[in-house]
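Left out: one protein chain. Kept in place: all the others.
After this line comes chain A, so read on.
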Amino acid sequence: MKFLDYAPAPESQALLNLKSDYGLFINGDFTAGRGTPFQTINPATEQQIAMIATANEADVDAAVAAARHAYDGVWSRLSGSDRGKYLFRIARLVQERARELAVAETLDNGKPIKETRDVDIPLVAAWFFYYAGWADKLDHAGVGPNPASLGVAAQVIPWNFPLMMLAWKIAPALAAGNTVVLKPAETTSLTALLFAEILQQADLPAGVVNIITGDGSTGQTLVNHPGVNKVAFTGSTSVGRAIARSVAGTDKKLSLELGGKGANIVFDDAPIDQAVEGIVRGIFFNQGHVCCAGSRLLVQESIHDDVIERLKRRMQTLRLGDPLDKNTDIGAINSAEQLARIRELSDLGQQEGAERWSTDCVIPENGFWFAPTIFTNVSTSHRIARDEIFGPVLSVLTFRTPAEAIAKANNTPYGLSAGIWSDKGSRILAVADKLRAGVIWANTFNQFDPSSPFGGYKESGYGREGGRHGLAAYLKPAVRTGSRSIPAAEHAPVSKKSASASKKSASASKKSASAEKATK
C-alpha cells in the first residue's frame, strides 16, 4: 500500500441534531418566514441538508422592530459588565458546542473539518471572549469618555467564513451596546441558526440578536430599512458599492469589508521553505475563498524558478476531497455559481497567455470542486492579475527590486492585505510602510486574532473589524449635555425611535422579564 493514501478518517456527524426546516430567529424565538423557503445543500455532495425560511419585507420589519424594542427596553440600559456576562456566556457555549458547530459548518460550507475545527470555531469563541472583555471598558475604545451605542445594527455577512463573520459582526456590536439584525449568506445560513439556539441557551434577552435568512433581496430590504442605525457588510465590492449608494444621504453609519487581490511578496533572502508554506496558506486556505487571500504572488525574479518548483512539489501533497475527512486540505467550492466564476476567470487566464498548472488530484464525481491551480508568466495587465477570483487560483508575477515590488503590489483597485517574506527585518518594515493595504503579514499569512484590526483601503472597503478599532464602528462620542448648546434632536435619536414607537406599548410587559434575565 501507499502510506500517503491515508485511510479515511471521517469526523463523525453523530453529535449533529439538525432540523429539517429552519425558521427565522426573531425576538428570541424561531418563527416561520413569510417568503418562499429554500434548500441549503452540502456543496461536497449537492445533497439537501435542510430547508431555510425566507424573510420577506414584513419579516424584516418585525426583526428590526424586535431589535429596536430590545435596544430601548433592555440592552442599552444594561451596564457594560452585564453585557459582558452575556458575551462570556456565549463564548463558553460556543466552545462547549465547538465540535458540533465545526461539523455543521463543514457540511454547509464545504470547507475542510480541520479548518473549521482548528481555525473558524476557535476564532468565533475568541472573538466573543475578546469583546466580552471590552464591554465594560468602552471609555478606552478611543471615542472619548462615555461613548454611546448607535442603536440597531443591520449586518449582512458572506458565505466564506459563515460563523466567524457572524462573530466578527455580532460580538463588537453587542459589546458596544447595540442590538442586531443579521442576515447570513443564502448558501450558508445553517450555523447562524445553530448560533441562535446558543443565544437561547445563553438566555440572551429576546430581540437583542435577530437572525433572518433569505437571498440578496432580504439583505437589501434590511440595509434599506429606515429603522436601522448602522449597516455593516462583508462581501463583494459590487454589492458593497450598491449598499453605499443606498445608505448615502441617510444618517446610517456604514462599514464595508469587501474584496481584495492581496500581494504576497517573496524577496530573495526569504526563509524559502516557510515562504512556500505561506504561499500555500495564503491562497489555498479555505479553497481561496478568502477576501484577504494572497492571490497575487510577487516573487523576486532571481529565485522565481526555485520557488515555483518548491511550490508545485508542495502543492502535490495537498489532499482534495471529503471535507469531513480530518486529512482533507482542500474542500469543496461553496456553490455552483462560484465554481463557474472560478472556471471562467481561469480559462480567461489561459487565453490571455498565462501558463496554467494544476495538481493532479482526483476530482469527486458529485459536488463543486476545483483543483489547486497556479498561473505563471502572468502580466500585470491580465485579468487574473487584477480581478478577485475567490478560488484556489494563484497568479505569479515577478519583480526585480523592492521599489518594483511595492509599485506592483499597490497597483490594484483593492487594498486589503499583503504579505512580505524576508529574513531582513529592516526591509520588512520599510516595505510595509509603503504598501497600501489594511493588513500586512510579515513572514506569515492569513493569521487572524480578535485583538488585531482588519479592514481595507480603496475598493476593499472602509471601517475596521477587530481590536479596539473594531468598536469604533459601533460607537459614537458621548451625547453631550450642559453648557454647550446642542440641538435638542441630537440628544436622543428621536427620529429613529419613532419607527418602533407604535410597538412600544405592546412590548412593555416583556421589559421586566428581560431585565430579570439580565441579572442572572
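Odds and ends about this structure:
Note that in this section contacts are C-beta pairs under 8 Å (C-beta built on N, C-alpha and C of every residue); 3 or more make two chains touch, one makes a residue touch a chain; residues count from 1.
Simple rule for what comes next: contacts and distances are computed from a predicted model.
Name of the non-displayed chain as stated in its UniProt record, restricted to "Deoxyribose-phosphate aldolase", "RNA polymerase sigma-E factor", "YibE/F family protein" or "Heme ABC transporter ATP-binding protein": "Deoxyribose-phosphate aldolase". Which of A:N146, A:Q200, A:T250 or A:T317 touches the hidden chain is settled by the complete complex: it is A:T317.
Listed residues A:G80, A:P271 or A:P402: the one in touch with the omitted chain is A:P271. Only one of the listed residues, A:R97, A:K114 or A:H382, touches the absent chain: A:K114. As for the chain not pictured, it touches chain A at residues 1-9, 114, 118, 269-274, 277-278, 317, 326-327, 423, 443-444.
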